[in-house]
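A single protein chain has been omitted from the complex, and every remaining protein chain is retained in its original position.
In order of appearance the chains are A and B, and numbering begins at 1 in each one.
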Amino acid sequence: MTEVGRARRRKEDARLLSGRTQWTDNLRQPGMLHVMFLRSPMAHARITRVDVSAALGLPGVVAAYSGQDFAAEQGSLPCAWPVTDNVVIPEHPPMATSEVRYVGEAVACVVATDRYRAADALEAIEVDYEPLPAVLDMNEALTPDSPKVHEAGNQAYSMQMTVGDIDAAFRDAPVVIDRTYVQQRLIPSAMEPRAVLANTDGDSFTLWSSTQIPHILRVMLAVVTGIPEHKIRVVAPDVGGGFGSKLQVTAEEVLCLLIAKRLGKAVKWVESRSEGNLTVHHGRDQIQHIQLAAEADGRIRGLKVDLLADMGAYLMLITPGIPLLGAQMFNAIYKMDAYEFGCTGVFTTKMPTDAYRGAGRPEATYGIERMMDELAAELRLDPLEVRRRNWIRHEEFPYTTISGLTYDSGNYEAATDKALALFGYDKLRAEQADRRDRGDPVQLGIGVSTFTEMCGLAPSRGLGAANFGAGGWEHGSVRMLPTGKVEVITGSSPHGQGHVTAWSQIVADSLGVPFEDVTVLHGDTAISHKGMDTYGSRSLTVGGIAVLRACDKVKDKARKLAAHLLECSPDDLDFADGVFKVRGTESQKSIQELAFAAFLAHDLPEGVEARLDSDATFDPENFSFPHGTHLCAMEVDTETGMAKIRSYVAVDDIGKVVNPLIVEGQIHGGIAQGIAQALFEEAVYDADGNLLTTTMADYLLPSAADLPEFVTDRTETPATSNPLGVKGVGEAGTIASTPAVVNAIVDALRPHGVHDVQMPCTPERIWRALA
Amino acid sequence: MPRITVTVDGVKYEEDVEPRLLLVHLLRERLGKTGTPVGCDTSNCGACTVMLDGKSAKSCTVLAVQADGCDVVTIEGLGSNGSMHPMQQAFHEEHALQCGYCTPGMVMAAIDLLRDTPDPSEDAIREGLEGNLCRCTGYCNIVRAVRRGAQEMGQAVRTQ
Partner (left out) sequence: MIPAQFDYVRATSLSEACQELASDEDAKALAGGQSLLPLLRLRLAYPSKLVDIGRLPELSGVHDRGDHVFIGAMATHDEVMRSGVVNTECPLVALAAATVADPAVRHRGTFGGSLAHSDPAGDLPAVVLALDGVFVARSAEGEREIPAAEFFVDYLESALRPGEILVGVRIPKLGAGWGFHYEKFHRTAQAWTIVGVAAAVRRSNGAIQEARIGLANMGPTPVRARAVETALQGMELGDQLKQACQEADADTSPPSDLHAQPDYRRHLARVLTHRAVRGASGSP
């Protein structure tokens, strides 16, 4: 039995279940001090005075600093994705020196012997502000009279692309649908708040951080602080979720490093949740103007998308690129003659936005899947029928879409058929009709989302073309230990995804060793010296394949050694189940024996070194394109506006599956987050630019009591772009589910003349839509 | 500074504490019991849930002085002789954790739920866990795990 495909229980679980965890906040270093930051209460202001002297006299206080104290060395937080030639990347000092541009921006800090003393001392710091006007609304921000966030103006960039004859597509089109959707601002809310611990021996530095990107962070810390890269070690210990929010180079990471450098002491900073809601980068926040032209039979002629994307106050690591990750996804699984996409990035005096689970693709999928329902309603067609008339048929793969991506594989018909059967579509439609006839105060709606997405970031060549400041490869290394056990090092940096288990399965199959004999190391640049980390549903399709390639190289070496020891030609050897056998004989060597032979090195052939290990980088030739059909049945109480999920079915096609248990978990969690966008979550700023949703009492995350059981299943159309046939799964559920839920709500209310409800679809908003 | 006596995972401690010291910080910072994490400051997330005199409590919303004379059980005190508690085992079997940050609190809340409801329905489980947030799992597998844990704990009681 192969390991790949087995529902192996996770190797990661034991320590997490018993509290033997290494969260950054659990770590201590000798002489460690605690840092806390004083944060701006103003959305936009000039800092006229910072006086930390009163804090310095307080018990336990070791140091207190203003932004000016680090002005010479703190550099500017990096933006690695200058998306266009016209992009404006403003200076972004980790601690503000002269002006603050969002509530929560750090203006000063204290270093104390413990966090209680640090919290007290913060209150003794005096800061004077000269208020400047807040800039909150994107449309207003772009008007000539608007106050400016930065001197260069409020437009961060604009870009436009057109494929095909878009004017012809819209000219005399029998149907044109024109809609504007708002992707509300979200707070990623990983359960582990951020935390940073920095230490130094005077010359070199170690930084532990709750990060998704230890490798990228190391490079960026070197660039920002000027500390040489080889003097910086970054460790991502146990990391409690990320969802994109820990794909960042943060002010706190830079400053902790610099404070450790200045004091020559270990310093730790741990975020509180209310601090995090203000200062962990936010997600989404777009206004989408979408126009769709179609024939009378529902066939799409053309699609125009014009986005306003809220950057917040600064461009952080990949802020400007996030909306553009959706640029090629609005056309989704549909064929059309012409496509136009434009995006304007806008500065506002809010927390910067950046990657949040799906990053650009959920926004695109939401837009197009809502539009498809609108088209169906306009034509009085079943929403699935209108999709069928437009989607790429399974025999048409590989298929190059209007936006220029080549989808390698897929079968939208199969996933949809399976989902319909599990859902009981026809029966629910009958119940819907019945409730409508009866005028039942609780109406039933059915929402469809036939999504695809591009993930597995990414072919380096493509990233280069997009002006992205890094490659898209991943690194893996595999070493056979003398006793035949296997140590795998991955450049991926898991924070809940189960890479240790999944990589063990891949390696066990490839090398023919027991699953239990494989260990996987990650997340420490001193151990995993090379990597591009974990985001964009890339770990398996890029990092997993790198590990597989490294296994191939190890087997090549082992083959040479086996041939030498067995006195045959390498070509005479068959490899199966961890054993090289001389074809047609009983003579054989196991890979474990070969590992020991390599260790002894008593009898190595010419040109073979005393090690059975290797490493590899893998650069994908294409993205991976998971797809699926999600169906949501929603009960909407028309008296109160309360919408409740009655049932939810998801059939996903992520190609071949390494561990079905882990895959199902990813889908479940993704669906929950997508539903949460549709129904519950919204970061709300008031008219002065204060964030109102600073706690979990106000920023509503769903609990178990607020979500239903999800029915999940799969179809399996292998990816052709990698040897395992796998596609990414980390973001699929989130991308698919949001439009399924909102489509269901709108479907329930359509007889009442409702064709949109803004997210999150709160009872109040639904009630107002009905009024 | 008030002196308190508290038993944590079977070990008795006497500590002088600032009145404002939160129980969770006593556990984590003073006693080294870092198995119990902190996820919020408004008692919403439940990551810090422990058993306080046999009932679940959010240790970030209890002062250490309030726990004087009390018995505290954390995630680190579950199981015996190196083996996992049936609920921990059930979480493992059902893949009811991903990043694992909510897991200590979730397991404690699940065990607490079974005190009164040894054989809970799916709805009872979902409501029983309403004070514990998880951002990774979508809760499906947590619900399954609690059901499995309940069955195994029921089994264990019957065979005793």
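Brief remarks on what is shown
The rule is simple: a residue touches a chain if its C-beta (ideal position, glycine included) is under 8 Å from a C-beta of that chain, and two chains touch if they have at least 3 such contacts.
Treat the numbers as computed from the prediction; the structure is a model and nothing was measured.
Set against the missing chain, the residues A:T48, A:Q160 or A:T640 yield one that touches it, A:T640. In the full complex, chain B touches the hidden chain at residues 2, 18-20, 22, 41-44, 46, 49, 52, 55-58, 60-63, 65-66, 68, 109, 112-113, 127-128, 130-133.
The missing chain lies against chain A, touching residues 115-116, 119-120, 123, 272, 274-275, 639-640, 642, 680, 684, 692-693, 695-698, 700-703, 705-706, 762-764, 767-768.
In the analysis below, only the chains that are shown with their structure count from here on.
With centres taken as mean Cα positions, chain B sits 30 Å from chain A. Taken together, the chain A residues at the contact with chain B in this complex read 9-10, 12-14, 16-21, 23, 25-26, 114, 116, 189-193, 238-241, 243, 272-274, 495-498, 661-662, 664-665, 668-673, 695-697, 701, 703-705, 707, 709-710, 733.
For chain B in complex with chain A, the residues that touch the partner chain are 18, 20-21, 28-29, 33-42, 44-45, 47, 74-76, 78-79, 84, 88, 91-93, 95, 97-104, 107, 122, 125-127, 129-143.
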